[in-house]
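Left out: one protein chain. Kept in place: all the others.
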């Protein structure tokens, strides 16, 4: 049966958890929809700088937020990025897929990615800043998907 | 079908997510119960100072915790309250409802608010400090509601 995951947090550790679950669901042959909102949108940002029309405050917010999966910190023990770097090294040593690989695999397996249009508004995130292949929708679409699912997580 | 949301976190961004979902559910005609526990109780505090009997440590805790929806910070990039202020300005610019409006709308639409009595105990929060119209209950009541629901989130 279908599963949904709201990806609210934009940290490496929580993103790893979300995409590990999403890939696991897809591997079992079930549908899964990931709904990216608030800080979770940062996971979907392109790594290059993109010109986009923003208000002064939105531009400030954007500048301070990480651009994409490769730039995320940890929710704990990040130490200005050192913690995230250390975790990535250990993951490689242990042969565990990186977040970028998990995202690619999720897309290949047909996991649906929805970017929350309302939080794009107040985070000042524009479509041209996000990776391709996303759907754009609001809370009503989330609830429709969740109504058909038997596991609904908020991460 | 019914939905439940445990509101554990007392930050502006997470509260916005919780109340946006709750209003969305109510708009679709479904029942929704919000269960406020731990830091989530702060969202329900009255903004004025209320006299209440507390132990020394409970009084200290209360003094440090935000009084109501208008005083919450962000879970990230708060910068001593500046981040929350910035986000509120951008929300107004984008025509997005404030947290206070979302709370009022949830109440008008009949969303059920339950304050967790156990966490009120160790957070040192008294009934007279909280807004009107709440129910008071513990984990057993939460589980009864969740058993009847098809979407159960922990925020």
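In order of appearance the chains are A and B, and numbering begins at 1 in each one.
Going forward, contacts are C-beta pairs under 8 Å (C-beta built on N, C-alpha and C of every residue); 3 or more make two chains touch, one makes a residue touch a chain.
Predicted model, so just to flag it, every value in this text is computed and none were measured.
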What chain A residues would touch the chain not displayed? 1, 3, 13-14, 17, 20-21, 23-25, 27-28, 75-77, 86-87, 89-91, 93-94, 96, 150-155
In the full complex, chain B touches the hidden chain through residues 6, 8, 10, 37-39, 55, 57-58, 60-61, 64-65, 118, 121-122, 124, 138-140, 142-143, 146-147, 149-150, 152-154
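Convention: only the chains that are shown with their structure count from here on.
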Chain A to chain B: how many Å between their CA centres? 25
